[in-house]
Each structure stands twice: as C-alpha cells, then as structure tokens.
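Written below as structure tokens is the structure these notes are about.
A protein chain is absent from this complex, but the other protein chains hold their places.
On to chain A.
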Amino acid sequence: MTNPNNISLNISHALEFIDGHALNIPTLKILSEDGDILDGATAPELDKDTALRIYSTMRFIRLLDERMQAAQRQGRISFYMQCLGEEAAITASAAALKQEDMIMAQYREQAALHYRGFSLEQFMNQLFSNEKDLGKGRQMPVHYGSNELHYLTISSPLGTQIPQATGYAYGQKLKHIDAQSGELSSEIDNVTICYFGEGAASEGDFHAGLNMAAVHKAPVLFFARNNGYAISTPADEQFKGDGIASRGVGYGIKTIRVDGADTLAVYAATQKAREIAVTTGEPVLIESIAYRLGAHSTSDDPSGYRTKDEEAEFKSNCPVARFKAWLLKQGWLNEEEDEAQKDKIREEILAALKVAEKVQKPALEELVSDVYDTPIPALQKQYEELKEHIKQHPDAYPITAGRIK
C-alpha cells in the first residue's frame, strides 16, 4: 500500500524500534593483499593499458606527494596534502569514468586529476602559485582545477561541492531533453563524480546535496572517502550508524561500500555505478573504506591523536603494493622496469620543481581580474591607486614593482 507520504507501509503490531546500527552494509573486496583474486569474487574487465595507466598514476602521485611533502619541510612551498593510503580509491574510480565526466573533488584527489592528464608542470605551477598557474596564484597549494580536464577547481570550504555536483549532473541530464515534448531520453552520456571525506559528510551541504539528487534524479556518483579521520577527529566522533553508506540508503540512493585499498573493487564498483547513473539518470553512492596514512596536511601532526602502532597496522595494507602484486602476477609489469621508472620520475619531479620555483609570480593586474567579469569602477580606482603607491615605493613590493607600466 502506498500513501501520500510516499512510503509503502509495512504494517506491524509489534512495538519495535530499528536499531541505528541495524544496517550492516557489506564491503566489496576482490583482490587479496597478495594480489590474488579472492574466491567467489569476479575481477572487473580491465584491459592491460588501463591497468598500467592506473598503476603509473598511483606511482607518480606517491612520488610527487613524497617530494612535495619534503619541499614544504624545506620551506619551498607553504603547504601540502598527500593522498597516501587512498591512491587506489581515487585513481581507480577516476579510471572507471569517461574523460568528459565531471569531477568535483574535495582536495585530496590529485591522482584523479593526473589520471585525466594534468601534467607535472601544471601541478608545480599551482603549488608555487606562479604566473602559469591556471588559478592565477590565488589559492593555497593543492587547490587544483582545469576546465579542459573537466575538474572543478577546489574550494576550501568543505562540502560545498556536494550540492553543486547534484546541480551540475542535473544539467548533464537536461542536455538530453527534447525541447518539443519536454521528455528526457533514456541514455545520458556524462555523469558527475563528487568526492568528499567522511568528515565533510557531516556538513549540511552533504544532506542537501544527496536529498536533492535523490528527489530530482541527478546522475551523480557520490564518492565518500572514509579514511578514518577528519584532521584529529576519528570517525567514531564523526557519525553513528553504519558509516556514510547507510545515509545513501536513507536518502533513497543506490549504495555500495568498497574496500578503498582494493583497486579492482573500486574500479568495478565505480564502473557499475556509472552504468546505473547513465541508464537510470539517478544518483549512486559509493563509500570507500581506507585509511589516511599520512598527516592531514603539512600543518598537522598526527602523533598528537593516534598511535604509531595503529599507523603501522594500516601501513601494511598498501593499496599500491596490492595492485602491483596483481600486475606482476598478470605478467604486465616487471620489477626492474618499475624501479627504473621510479628513478626517472623522481628526477623529472625535481627538475620540474626547480623550473616552477623560478617562474615569476602573477602580475599585479591579477589581483583585480576575475573578481567580476571586468573590474567595477570602485575596484578599478583602487587598482590605479595601488599602482601609483607601488611605483612610489618599488623596493617594498619587489614581486610586482618591476613590471608596472
């Protein structure tokens, strides 16, 4: 029986409450820690080229993260955030998408961006906020974005991308509307994936975004990265119940939970989720269970809130090593080549870092451009006054003074 409340009533005469933990959503795992397909599991169709591209992306991001973490310690950049421990979740999910699908990330998803083709130079230019940075040197390091690569520029306020993803995906669906009949075609060509942490899933924007997506049927893939911590706050102080996945169910969204350190499981789940979204036009939620192996950021010190033993326990479950073991067994990779590649990438990273470091900062004009499409009169006046001031005191503003006409 259906009533106007949109609930199919299932009448009971027993005074029973459903426990908050009643849902116990299973976790999809395909690959063993040693790189074998587990009994009863089915490996997704993954061709050699894609598999190797996933692997080389993970390897590159590991090396980039390692180097830039060190660069921050040396005072060469002001801030950095690694995705250590979540490389598989991020890369494999991105690999299961089409290049034109939209990515709306939180901030720890550099691997997805690299998979799309964001170059080493582009990473460096953003990290050094130089004049070649696509974001014009305005945001802190790791706030990447590229229109060409369909990767929305990162915004620091948490969760804001979640309802935006719903709106964007709705737009992707409306692209297929028939102007005459107002009907939608059954197939959609692109979807939006929206990444966020289990911490950000507490924000009001999360609830608004999921509810809107469910009610209005937007083809968005919500990808919750449950890595155990939001800065120092452990997941058990973040939410009760069965993780973020149960929230998806609560909002009426098709949901799956995956082992986030298992490249094949994440790939399979995302591929299937995408298929559901394009064929039904509806949202899907994927919860990836992994562990944030590194510090939250270079401003954080996890020794203040978790033990070395805990970290060591999770370190042994390395997503990159697990996938590598599978590739070796497939005969698609060999150790010597892999080592040689690593050395080569390390050198390239260092060289790119040295180049980007020397590129000049954005010109003064970039301070006032893009606030509006063109600076409004008040801002134009402030800019003229600032130029005059800098001209009179060039020594105090060495970054821009020499370039003011």
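Methods note: a contact is a pair of C-beta atoms (placed from the backbone, for glycine too) under 8 Å apart; a residue touches a chain by one contact, two chains touch by 3 or more; residues count from 1.
The definition used in the following text is that contacts and distances are computed from a predicted model.
A.B. asks: Assign the chain not included in the display its UniProt protein name, restricting the answer to "Cytochrome c7-like domain-containing protein", "2-oxoglutarate oxidoreductase subunit KorB", "3-methyl-2-oxobutanoate dehydrogenase (2-methylpropanoyl-transferring)" or "Monovalent cation/H+ antiporter complex subunit F".
C.D. replies: Its UniProt record gives the name "3-methyl-2-oxobutanoate dehydrogenase (2-methylpropanoyl-transferring)".
A.B. asks: Who touches the missing chain here, A:Leu9, A:Ala179, A:Ala312 or A:Ala396?
C.D. replies: The single option touching the absent chain is A:Ala396.
A.B. asks: Check each of A:Leu174, A:Val215, A:Ala321 or A:Val371 against the chain that is not shown and name the one that touches it.
C.D. replies: Checking the options A:Leu174, A:Val215, A:Ala321 or A:Val371, the one contacting the hidden chain is A:Val371.
A.B. asks: Hey, which of A:Met140, A:Cys194, A:Ala213 or A:Ala325 is the one touching the hidden chain?
C.D. replies: In the complete complex, the chain left out is touched by residue A:Met140.
A.B. asks: Touching the absent chain in the whole complex: find that residue among A:Gly199, A:Pro219, A:Pro283 or A:Pro319.
C.D. replies: Candidates A:Gly199, A:Pro219, A:Pro283 or A:Pro319; residue touching the omitted chain: A:Gly199.
A.B. asks: Contact with the hidden chain only, please: which chain A residues?
C.D. replies: 78-79, 129-130, 137-140, 143, 155-158, 199-200, 202-205, 230-233, 237-239, 299-300, 304-305, 361-362, 364, 366-368, 371, 376, 378-379, 382-383, 386, 389-390, 392-393, 396-397, 399-400
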